[in-house]
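Removed from the display is one protein chain of the complex; every other protein chain stays in position.
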Amino acid sequence: MTLERKHTNQRMSQIVIHGDTVYLAGQVAQDAAGEPSGAQMKNILERIDGFLGEAGSDKSKILSVTIWLADMRDFDAINEVWDAWVAPGNQPARACVEAKLAFTKFTVEVGVIAAR
Amino acid sequence: MTLERKHTNQRMSQIVIHGDTVYLAGQVAQDAAGEPSGAQMKNILERIDGFLGEAGSDKSKILSVTIWLADMRDFDAINEVWDAWVAPGNQPARACVEAKLAFTKFTVEVGVIAAR
Partner (left out) sequence: MTLERKHTNQRMSQIVIHGDTVYLAGQVAQDAAGEPSGAQMKNILERIDGFLGEAGSDKSKILSVTIWLADMRDFDAINEVWDAWVAPGNQPARACVEAKLAFTKFTVEVGVIAAR
């Protein structure tokens, strides 16, 4: 199977494509750091749209998502953004748990496995 | 590769099948909410049995499991149930870490990737 990486730096790749399966790095809100979790989630989902597009995929092909939330009290706020964004009829498997993230300016992180 | 989803609501699918790989949503004890973690684990594993069956798989084909435990002091309790359930000779890769879950009535959540 083919193996391709995009947006690779010394630590990780944002996109890894193995045959028909795409793995994204845990996405944080690079353009909404320090903002409320809902706004961060919106930025994260825009980033996911972009990276999936580069991988020849899109949100209708997401297989599984892991959401790490720094404070579970933001569960409703991120879900409101998620529910409005996710592709109707093509919702992925999902898990959402609380975890402290690497930088306090980020309060949500999303890992993605997708088909393409 | 084929892409099929089952038990899909506005937020997620409980089952996503991509070719020969099955992804389940993070499973919680819907029928044992508020019970001790061992009882919750038992219910979760019953649910996994059911969903894998619907996906044309079974517990002997699980590839990888992630267990999120709200309180690591329940580690032995959930392991006792897990060890009795898991298919002998076909134990999956596994990781178990502590994480607060979305609802306090649930103290265990299990993510599954399986073959079929």
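A and B are the chain letters, set down in written order, and residue numbers restart from 1 in every chain.
Following the convention adopted for this analysis, a contact is a pair of C-beta atoms (placed from the backbone, for glycine too) under 8 Å apart; a residue touches a chain by one contact, two chains touch by 3 or more.
Remember, it's a predicted structure, so these values are computed and weren't measured experimentally.
For the full complex, which residue in A:S13, A:S60 or A:N90 touches the chain that was left out?
Of all options in A:S13, A:S60 or A:N90, contact with the hidden chain holds for A:S13.
For chain A, which residues lie in contact with the unshown chain of the complex?
Looking at chain A, the ones touching the missing chain are residues 1, 3, 5, 8-16, 18-19, 21, 23-26, 66, 68, 99-102, 109, 111, 113.
May I ask you to list the residues on chain B that touch the chain which is not drawn?
Within chain B, the residues touching the omitted chain are 20-21, 61, 63-66, 72, 75, 79, 82-83, 86, 88-99, 113, 115.
Rule of thumb we're sticking to: only the chains that are shown with their structure count from here on.
Give the rotation angle, in degrees and rounded to the nearest 5, that superposes the C-alpha atoms of chain A onto those of its identical copy chain B.
Chain A sits rotated relative to chain B by 120 degrees.
Rounded to the nearest whole Å, what is the centre-to-centre distance of chain A and chain B, using the mean of the C-alpha atoms as each centre?
Computed value for the inter-centroid distance: 21 Å.
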